[in-house]
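What you see is the complex with one protein chain gone and the rest in place.
Chain IDs A, B and C follow the sequence of writing; residue 1 opens each chain.
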Amino acid sequence: MILFACCLAVFLTGALAALLPRSYRAASAIGAGAAMLGCALGLVPAAQALITPQEWALTLAWPPPFGLGSFAIDGVSAMFLVPALVLIGLAAAYGRGYLADQEGRRKAGAPWFFYNILAAAITGVFTARDPLLLLLCWEAMALSSYFLICLEDADGAVRRAGRIYLVASNLGAAFLLVLCLLPGAAWPPAPGVAAFTGGFADGSTGGFAALPAIPAGAVFLLALVGFGSKAGLAPLGVWLPEAHPAAPSHVSAVLSGVMIKTGVYGILRVLLALPPQPWWGWTLIALGGATAVLGVAGTLGQGELKRLLAWSSMENAGLMLLGLGLGALGRAFNEPVVAALGFGAALVHMVNHGVFKSLLFLGAGSVLHGTGERRMDKLGGLLGRMPVTGATFLVGALGICGLPPLGGFASELVLGLCALKGLLLPQVGLDIPSLAALAALILCAGMAAAAFSGAFGVVFLGAPRDAAAQNVHEAPAAMRWPMLALAALAPLLGIFSPFVLRAALHALAPAIPGAEELGASTVSALTTATLIFGLLFALLGGLLLLRGRLLSRRDVRTGPTWDCGYAAPTARIQYTYSSFAQPLAEMFHALTGPTGVLTRPWGLFPARAGHAAESEDRMLRGFLALFGFIDAKLEAMHRLQQGQVHVYVLYIAATLVALLAWGLW
Amino acid sequence: MSAAAFDMGALGALLRMAAGLALCPLLLGVINRVKAKFAGRQGQPLLQTYYELAKLLRKGAVFSTTTSWIFGLGPAAGLACGLCALALVPLGGQPGLFSFEGDLFLFAGLYSLGRFLTATAALDTGSSFEGMGASREMQFAVPAELALILGFVALSQATGEYSLAGILGRLDLARWQACGPVLALTAAALFLVLLAETCRIPVDDPNTHLELTMIHEVMVLDHGGPDLAFIVYGQALKMWTLGAVLAGLVIPARGDGAADVLLGAVWGVVGIFGLAVVIGIVESSMARLRLLLVPRLLVGATALSGLALILLLR
Amino acid sequence: MPARWTILAPAAAGAAAFVIPDNRTRRGLLVATAVTHLALTLLAFRAPARPFFDGALLLDDPGRLFLLATSVLFIAAAFYTMGYLKREASGSRPDMVEGRLFSNSPEARFTGCILLFLAAMSFVCLAQNLGLLWVGVEATTLASAPLVYFHRHHRSLEATWKYLLLCSVGIALALFGTYMLALSGGGEVSLGLPALMAAGPTLNPVLLKAAFVFLLVGYGTKMGLAPLHTWLPDVYSESPSVVALLSTSLLNVSFLAILRVRQVLCAAGQADFGNDLLVFLGLTSMGWAAIFLLRQTDYKRLLAYSSVEHMGILAFGAGIGGTGMFGALLHLFAHGVAKGAMFLLAGNVLAAYMTKNVSGVRGLVRALPYSGPLWVAGVLALVGMPPFGAFVSELTILRAALAGGRYTLAGIFLLLLSVAFIGITTACLRMAQGTRAQAASQTGGQFHSPAERQTGQSFAPREAWSAVLPPLALIACALLLGLYHPARLAEVMVSAARITGGF
Partner (left out) sequence: MLSLVELILVGLVLTNLVLLGTSRIGLCIRMVAFQGVGLALLPLLGHEGLEPEALAISGATALLKGWIFPLLLFRSLESAHVRAEVEPYVGYSNSLLFGVAALAVSVWLGGRVPVPDPGVPSLLTPVAFFTILVGLFGIVTRRKAVSQVVGYLVLENGIFAFGAVALRKAQLLVEMGILLDVFVAVFVMGIAIFRINREFDHIDADRLASLKE
């Protein structure tokens, strides 16, 4: 407990301290150092809570504004908090190197101030035990992340992204406000949000009569919209593909790897605390599936690496929501196995996705840092020039696609198995949703594999396509070791996936009695799977050795790529990502809309032709159109004030007469 | 089960694996022989693939200057994945070396991994042709994988089991009598998947030499020597593994006695080779589909699996 | 007896200011008065309330609260004014909108009126007699009218005229309401607040309602409730920032006037009627303001409309009743300090960029290293983001609405808040972000201030302490309100909420 308090204190003091020094280096050292130290401090109680739920609650005796605010870490909080702190700490270390070249262009204070605030706020969101405190942390998180996104605000696109994010998160927070201020609201929500307790800080009922209980469904819907918009739930998550690429890469890593999860966390809390009804699960599965498929389809139409990663975050958020939906159905139909596995899958996938997506964003960041180029089709052949970045990025890509032997596979296995069990249960209302979830899962896995093999291949393999990729430099050590650390975590998450799942089930046990026994078979399945992973590694090593032995005795020459008789191969004839993903993107044309700009060769002597992925976000376009419409209609009403004092007096008279009529009628 | 029984089971599984490892190149020979017969030719010897493998393993290699270590990783990883998949698959209803609930996902995942690395290896050469091939491979894999998993799910729905061994172990005559149509649909779907995964007509033509029309072959244009050997052998192994699944599905000979075990294995091998013959017949009686039609074919396979599931769920 | 001196001191100082010839001493007097006033207010804040002036004046808890709010704003204004008056030395200068020459009205009149203005507001805070209350409110109008016309160009003159006419009409209606209130007691009761409240149940309900309508419309005009607020944007945009700041506390005291009347209404058991009207006007104001906050091109008008919105919030909170009243009182403080800071900062922005056009201002944070970040913080404080006070107060009001089971009203309230949020942040954060060059390019590539025209390059002016410290202090207050309430303040707020008809 004392350590947790220190963690928060370190974050906050670090935030302020980063503002003080004049020198850039000192400020960034303080800021990053505070973030890392705070994470280290917070990890201890969080890790303890993974094994045994912490009994303590850190309670702040707060004067009137907020009343009592208390923190506590139980299993669920810990499941979210441990990866969050690890990622935030590593991203901070990376960010120090990443922002180093901005010395002289800006002060280091602001970025690190907001970064530490964000760290504290996220920690608070995961541990708050009081609705008002949750709100406070939530808003602080939204604000600090906004300012971090807008760090390079000289760029118009960044400002636009920030604006979209701010509006979206504000509208989402409005629902949370209601959720947290409902009469008798508690966090985590108490079943039967009911008779009004305490109107304001001093707990006096404020002279209000008790009210009828709020239906749990309303609470769920509020949570779904409020938290879902942060989790990137379609169509509320339109801000996500805009904001994540706009932020500096270490921030993108935190946003995608951690902040999205706060939305999942909130929904999970509600599902665990309230008795779900079947339609909750159906809604979650429908929306989650849509989010996942839309997200993965979006990855195919992107020209920029970071945008691709952002869309993939949306996909994975969808997969987590699928898990939550299955879990909710399991609880609703009283099928504890499905409940345990569904929620468990969501938790495990949350952990894995956090690690892999952060790793990928850090990799994309160092590509941007080394080449200054965002578009994939300008890059190529970076693996030779940035070996560490390339290798770690490959690991991340394998993980994000849910391929064995990395952790990503474990979570997809659990999710698929959960859906399979739900499908096989003789329970009408559970089977079709499970089938849908399963289909969405498999579809996403395949498409993600396509997208990321293409992205990795185009960016890091082959020959440089453009000058940008010619003279590049590998990331400095400060940026390299966080990537290496995350990349080292990836296979560990695969090999120790049974433990991760067990931890998740352990965390769920209080809400779902006997969760651990119910999931035991799946844990053992994962254990067997890890054996096969071992076999895989062994075989691979053996084969590579064999290959080496064989080749060592033969003559091995190098030459140009076999170009099928094409006389003068240039780097520009290589397949670009746009063309790589185009056929698959065409299959999902209906979802993503026009996925690219195709200039066909024309005429006897065709000039340059080409295909560039320029997928537009239909959801965003829809929202913008709607808002623009409302905006225009409202602006038309500005005529109400045209400056004539006569008319103004008339307003007064009219109001007077109207109110009199109302009052005296 | 008791330790002895386990040892017996493990030993049997190892033996079945060994059979697969040894016999799988023969499948290609059989197919070629069947095609030759249909073409009225003598055809190459049945063991041709073994000769080629031996030759390739003895050859050196020429590596493109643009390639990196990924290029060498691809074929080896592909083969390693194939070997692991073989360890999962039952033969003739008798369990493979490993079996656990949900191993069907691992089964698919292993092939997906191999595909991923092969495709990246292709992209590593920087050749536009190989990029094209990789793109197509990844594209067609999406519906193929979906069809495969949904087929497995249909089977598990039909048998109430969660593992390949369990599923294929329970597919006896009674099961066929119970839900024959479903199993037939699933078998058809899996057959199409097998054609696609092993690059046979009508999806892909291993013998063509026009790169524009190739899918898998064009990805491996630059590979030679041991790498190519790994790839060819991996292809044969893949055909064996998927064939084992299909054979186990269509030949409902099950039993627990030692004799039955042996019989089942034999039936499985026979089934696989029968499948090779069928493939040969298909290849010699059909032409390759236009590339644009391939996705439709695979989506059709998915539809078949889905239909089977719906039939079960009603 | 500090209470009475809160009126007398500024009045005397104001009278003196007219005759003092020397600018320096006059400015000194202004600041000295401000400090004294704050000191007196704090003394009175602790001291027990004792009626004087034969019971017509008494500093009860609501009065304490509003007096404190006024005094805090005024001291900030006073310090800012010193630098401002130095900047605005007499002599004719080009009008930045049309380039026509104009001069400022004499500084003596400006300072004097400011001080008299303060005296009038203190008077309103203390008034326990509805008639005197009216006198005080009208006096605030008259004292502030010359302030609006400090810059002697035709736009400020127009604003002054609208201000005078509209407010006078409104106030006149309030006077009528006051008479009706007296009449509702059968003509026997005087206009003293205690007497009226004592006679509460015996008052004629119909007359009472009619009276409240008149008073609400009348004082509502001063308070800036839509659609009676129409003078407000013009005045705020055309008068000096200091005056805009002071008119914020003017709105507050008008709110106090309404609350005083509401006390009578509650005593007469007619609270619900008043609450309905307040909620209605509150939501109307928020909606009206929201409409004009979207796509607003003039940032001073934007701030003005945000004031309308916040007055709507106050009315809504008061009308919701229960803890909403407490929320409203807290919001009064939170909004006052935040808005005050924003107006002072807007003054700095205006001085640096020489344009009131939102699209003409970019890169505040880079151009003005102190005012820029403060501006951003002020925006957050204004739109009710944590950890600023407005967040807590809006939270309390919303919670009261929900606790009362008025879910629809709460929904509308939230929606309007969100629209206002979008409007304000879109404009103000855009001003803060980017680089100054982008602003220049957006306004046709020409530079704004004369100096820039000469040098041909944009430059960041050095910011005077007198221009930065007051807003900094105000924003610190907003922060404090969001995080911690001094015990005495909370106590006074609670009892004030109780007195004015809250829970």
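In this section, a residue touches a chain if its C-beta (ideal position, glycine included) is under 8 Å from a C-beta of that chain, and two chains touch if they have at least 3 such contacts.
Only a predicted model underlies this, so the values are computations on that prediction, with no experimental measurement involved.
In the intact complex, which of the presented chains make contact with the chain not displayed?
A, C
With the missing chain put back, one of C:160, C:284, C:307 or C:371 would touch it. Which one?
C:160
Among C:32, C:96, C:142 or C:415, choose the residue that contacts the chain missing from this document, as touch is defined above.
C:142
Determine which one of C:6, C:111, C:237 or C:466 touches the chain that has been left out.
Within the whole complex, the residue contacting the unshown chain is C:237.
Would you indicate which residue among C:18, C:179 or C:280 is in contact with the undisplayed chain?
In the complete complex, the chain left out is touched by residue C:179.
Considering the whole complex rather than only what is displayed, give the residues of subunit C touching the chain that is not shown.
Residues of subunit C in contact with the hidden chain: 56, 129, 131-132, 134-135, 138-139, 141-142, 145-146, 149, 154-155, 157-162, 164-165, 168-169, 172-173, 175-176, 179-180, 182-188, 190-191, 204, 206-207, 210, 233-234, 237-238, 292.
I need the residue numbers on subunit A that touch the omitted chain, in ascending order.
638-647, 649-650, 652-653, 660, 664
Everything below uses one rule, namely that only the chains that are shown with their structure count from here on.
By mean C-alpha coordinates, which chain is most distant from subunit C?
Between subunit C and every other chain, the largest centroid distance is to B.
With centres defined from CA atoms, tell me which chain sits nearest the overall protein centre.
Of all chains shown, the one whose C-alpha centre lies nearest the global C-alpha mean is A.
Starting from the mean Cα coordinates of subunit A and subunit C, work out the distance between those two points in Å.
43
Measuring from the mean C-alpha position of subunit A to the mean C-alpha position of subunit B, what distance in angstrom results?
Chain centres of subunit A and subunit B, defined by C-alpha means, are spaced 36 Å apart.
Taking each chain's centre as the mean of its CA atoms, how far is subunit B from subunit C in angstrom?
78
Can you list the subunit C residues touching subunit A in their complex?
Contact set of subunit C toward subunit A: 161-162, 165-166, 169-170, 173, 206, 209-210, 212-214, 216-217, 221, 227-228, 230-231, 233-234, 273, 277, 288, 290-292, 294-295, 321-323, 326-327, 380, 385-387, 389, 391-392, 395-396, 398-400, 402-405, 410-411, 414-415, 417-418, 421-422, 425-426, 429-430, 433-435, 438, 481-485, 487, 490, 494, 503.
Quick check on the complex: what are the subunit A residues that touch subunit C?
Per the stated touch rule, the residues are 63-66, 132, 135-136, 139-140, 143, 150, 153-154, 156, 159, 162-163, 166-167, 170-171, 174, 177-178, 181-183, 196, 199-200, 202, 204, 206-208, 211, 631, 634-635, 637-638, 640-641, 643, 645, 648-649, 651-652, 654-656, 659-660, 662-664.
Across the complex, what residues on subunit B touch subunit A?
Where subunit B meets subunit A, its residues are 57-68, 70, 72-73, 76-77, 79-81, 83-84, 87-88, 98-103, 105-106, 108-110, 112-113, 115-116, 119-120, 122-129, 131-132, 134-136, 138-139, 141-143, 145-146, 149-150, 153, 156-157, 160, 162, 211, 221-222, 225-227, 230, 295, 309, 313.
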